[in-house]
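All protein chains but one are shown at their positions in the complex.
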Amino acid sequence: MDRNQIAKWLKEPGKMGQKYSLWATYFCTGCGIIEVPPVITARWDAERFGVIPVSSPRQANLFMITGFVTLKTLKAIIRTYELMPEPKYTVGFGSCPINGGMYWDSYNTIKHLDKYIPIDGWIAGCMPRPEAIFIAVTHLWTLIDKGMADGYIRYRENYRYYRRNQEMVLGKLEWPPLYPVD
Amino acid sequence: MWVKAVEIIVSPILAFVIGLFFMGLARKITARIHWRYGPPITQPLIDVIKLFTQRSVSHGLLFDMGVILSLAGSIALVLFIPFGGICPLESSGGLLVILYLMLLIPLGLALSGGEGANPNISIGISRKLMLSLGYEVPFLLAVLAIMTHYHTISAVDVVRAQEGFRWALFSWPLVLPGLAYLMILPAMLGLRPFEVVQAPQEIASGPMVEYGGKYLALVQIEHALAVFVTIALFVDLFLGGASNPFFFFLKMCVIFLLGMFVNAVFPRFRIEQAVRFLWRWPTALAFVGLVFTLLAR
Partner (left out) sequence: MSPEILLSVAFVGAALTYILGRISSSLRDVFSVLLSVALVAMVALMYGMSGEEEFYMGFLGLPLVLRYGTLQWLFAIAVSSICALSTVFSLSYMRGKERLNFFYFSMFLVEAGMLGVVLSGDLVSFYIFWEVMSWSAFLLISYNRGPALAAGMKYIVMSVVGSVAMLVGILSLYATYGTLGIPEVASHMASASSGYILFTLIIFGIGFGIKSAIVPLHTWLPDAHSEAPSPFSAVLSGVLIKMGTYGFLLIMYVMVGIKAFLELGSGLYSFHYILCWLGAITAVIPTFIALLQNDAKRLLAWHSIGQIGYIILGIALGTSLGIAGGVFHILNHATFKALLFLTVGAVEYRTGGVRDLNSLGGLIKRMPLTFVGALVGALGIIGVPLTNGFVSKWLIYKTLILNRHPFLTFAAFIGTWGTLLSFYKFLHNIFLGQLPERYKDLEKAPFSMQLPIAILSLAVVFFGILPGIPLKVINKIGVSLGFEPLKVSIWGLASETGALNTLNIFTAVLVAGVIVWLIFRAGMKPVPVPQDNNYAAGSYIPRDRYIYTAEFYSPLFRMIRPYLRDVVDEFYMALSKGVRRTSDKLRRIYVGDVGYYVIYIILFLALLIALKIWLKLW
């Protein structure tokens, strides 16, 4: 951790701030959420990395999609993602968001979450252990340092693609588009 | 004249630094009581820096102005409280002005939250105002006991009258109001067991549910200043202030640690349980203390 290198803080305080204060939306998607309470409580303390859970997506900048995604959950995930302020980072947790995982031939789950929401990184496993979450957080720091964690920029620039995918699987969406779609 | 100007500029910055230090210390101590490591003490500063780089949403003009009004009220309030020998604006109305400027802080947040049209905000604000009514009853009785005992409305005079270890907390008419004030200190700071206003698990952090980015940063700064103001007021009125800022800071640390130990282990009251508690034991103690103060004359 380069949290105590004052020179780096003075050069780019914004990036260092985003790295060492990742506030996670406490959104309990699927089976992966069972791994999150041990991470944020006393046994594997996530607060020493600066990661705390917050209750409102408006206050958060990290979104972990923990487990399988059904159609109903996809609506809530899209709505929560659009409520978050920029810059925001998403992490896919478990193998279900990557390629469908255990539910690869189900009629009700989403197999490739990347088509509907931009994902910055994946954590493989059918539920990953808490140590894997910490490795993911430190890897996310490296990505933020190099400027490669740009999911939100991709969402803004390719919004027509994402919105069309969302409408194809969910039908007509009730909320207006986040960015202007002509 | 120049000393006064330097005092006016330095006071809010010092209050902000101390408040932020206390917030970091709070998280560290809570973590250690929970047998984990906890974030570094500078974590609230990192949070504020991160929040300023986020682009949040706004619900209207009053949404912005309310937060600005609340923070302006707390910065102006800091200038009126004697801080170990530094008191920039002493002769402008004393304790009454302090008590009334403390009204601006929840009012600004309430007005701003009202414009963010979210029911969680409305529930949070109504809980905040009800809790304020709850703790104001014993708080006013305790402050009135002080004002009656020293027969003045100026905070600087109260500090001066307690010089030389004649602290108000150790004089027999005022020990009961002092204990009542200690009991309501977690309610005024928004710590558990009175954390019902923010209640992240119940109402999605209440009034702060629609704040992101710079609004949340300003609210964090305002919370730091509010912690400073509340504890400084207690140290001034009941522990005799101090002759220089360093001893004042030590006294504030002791009081803050007491509140933090309570916060780390308690769950949360419901709002009517909280108000009922505040109107029962602290009010009784402060009332009896006020009667003693009247009889002592």
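Chains here go by letter, A and B, matching the order in which they are written, and residues are numbered from 1 within each.
Operating definition for what follows: a contact is a pair of C-beta atoms (placed from the backbone, for glycine too) under 8 Å apart; a residue touches a chain by one contact, two chains touch by 3 or more.
Keep in mind that this is a model prediction, so the values were computed, not measured.
Colleague: Just list which of the chains on display the missing one touches.
Modeller: Result for the missing chain's touching partners among shown chains: A, B.
Colleague: From the list B:36, B:59, B:160 or B:192, pick the residue that touches the absent chain.
Modeller: The one listed residue touching the chain not shown is B:59.
Colleague: On chain A, where is the contact patch with the chain that was removed from view?
Modeller: Interface residues of chain A facing the absent chain: 27, 56-58, 75-77, 79-80, 83, 174-175.
Colleague: Hey, which chain B residues sit against the chain that's not shown?
Modeller: Residues in contact with the chain left out: 12, 52-60, 62, 64, 67-69, 71-73, 75-76, 79-80, 89, 91-94, 96-97, 99-101, 103-104, 107, 110-111, 114-120, 122-123, 125-126, 129-130, 132-133, 136-137, 140-141, 144-145, 147-148, 151-154, 157, 204, 209-210, 213-215, 217-218, 270-272, 275-276, 290, 293-294, 297.
In this text, only the chains that are shown with their structure count from here on.
Colleague: Mind checking the centre-to-centre distance between chain A and chain B? Centres are C-alpha means, answer in whole Å.
Modeller: Their C-alpha centroids are separated by 36 Å.
Colleague: Give the list of chain A residues in touch with chain B in this complex.
Modeller: Checking each residue of chain A against chain B gives 3, 13-14, 16-18, 20-21, 41-43, 45, 47-48, 50, 54-56, 58-59, 61, 84-87.
Colleague: Considering the complex alone, what residue numbers of chain B touch chain A?
Modeller: The contact residues of chain B facing chain A are 27, 31, 34-40, 43, 46-47, 49-50, 52-57, 200-201, 204-205, 208-213, 216.
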